[in-house]
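Take a look at chain A:
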Amino acid sequence: MIEAEKLGFRYGGADWIFRDHSFRLPRGAITAILGPNGRGKTTLLKCILGLIRPTEGRLVVDGVTGYVPQNLQSPFPYKTFDIVLMGRARHIGFFRHPTRADHDAARDAMARLSILDLADRPFDRLSAGQQQLALIARALASRCDLLVLDEPASALDFRNQAKVLQALARLSDETGLTVVFTTHAPQHALSIAQSALLMFGGSTYRHGSVDATVTDENLEALYEIPVRNLSFQHDGRNVRTVAPVLV
Partner candidate 1 sequence: MSMRKRSKPGLKRLRQTVATARIAACAIVAATSLCAAAMADPGVQFKDQQGRDITLKKPAERVVTIPIPAASTFIAIDGKTDRLVGMHERSKTAIMDGILGKIFPKAKDIPSDIVGKGFAPNVEAILAVRPDLVFQWANLGDEVVKPMTNAGLTVATFNYGTEELSQGWISIMGTVLGRPEKAKALIDWHNAERAVLEKKMAGLPKNKKPRVLFFLRVLSELRVAGDGTYNDFYIGLAGGRNAAKEVTKFKVVNAEQVVAWNPDVILLTAHEHKSRPEDVYNNPVFAGLSAVKNKRVYKVPLGGYRWDPPSQESPLMWKWLTKVVHPGMLKDDLRAEMVEKYRFIYGHDLTDDEIDSILLLGINKAQANYSQFARK
Partner candidate 2 sequence: MSAATETPDRIGAGARLPRYALWGGAVAVLAVCAAYSLGVGRYPISFERVYGILVSHLVPIDTFWSVSDQRVVELIRAPRVLLAVLAGTGLAVAGATLQGVFRNPLVGPQIIGVSSGAAFGGALAILLFSGTSAILGLAVAFGLAAIALVYWMSRIAGRNPVLMLVLSGVVVSAFFAALIALIKYVADPDDKLPAIVFWLMGSFATATFEKLALVAPPIVVASLLLFAMRFRINVLSLGDEEAEGLGVRVEASRWFAILCVTVITASVVAAAGIVGWVGLVVPHLARMVVGPDHRLLIPASALVGGVYLLVIDDVARVATASEIPLGVITALIGAPVFAILLRKTQGSGWKHD
């Protein structure tokens, strides 16, 4: 789905944000990109989305990407439905306007995420979690093959984190959507991802299955504090999470 070969990026003559990254993100899977702030996660995401061009290396993205930003930048208080509708922009010509089909696609996307009741509310009046779901719905409405999310659950409280992660998991299950998201919380990766890419900065990275890469050693190297994998039983299943040793 996404194939990178010796990918690297830097601004002008500055230091390399990341370099020599080669990986293959599988189709239909959920991949988490892990790393502390400032190691290039968002930059890599922008390369995948085609917003910036890599300085060196080769990047092949097979399919249409749908971008879900962390929050909305626009100063206008659009209705939530109008925000989701804008996801159809890719399919609407320069001078054209959303048709009934576009409206249906937007409605379907919202229904799939169970937020249809939010349609008429101004977007900026929604809770952070609802907003994130609406932005996911927008990306869905564009009928993308690959959902790319920038820190989707990072600024949310537990309940909203759960909502968003569950929605992503369900989407991937039900529709075979490929999902790539960045996060600085390894438990997000453990909850829903199958593969993980750990960015240590410079030319250092690890890529592989979540089990193989999200290890205590890797996490400690990544976050420079001790982190322990934990698991416990809940409702008859094994729940995995991580605990950082903060103090």
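The rule is simple: a contact is a pair of C-beta atoms (placed from the backbone, for glycine too) under 8 Å apart; a residue touches a chain by one contact, two chains touch by 3 or more; residues count from 1.
Candidate selection criterion: all candidates are chains of the complex that A comes from, given by their letters.
None of the values given here were measured: they were computed from a predicted structure.
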Candidate from 1 or 2 that touches chain A, complex-wide: 2
Contact set on chain A toward candidate 2 in their complex: 11-12, 46, 49-51, 64-67, 69, 72-79, 81-82, 86-87, 89-90, 92, 94-100, 103, 106-107, 119-120, 124, 138, 142, 148
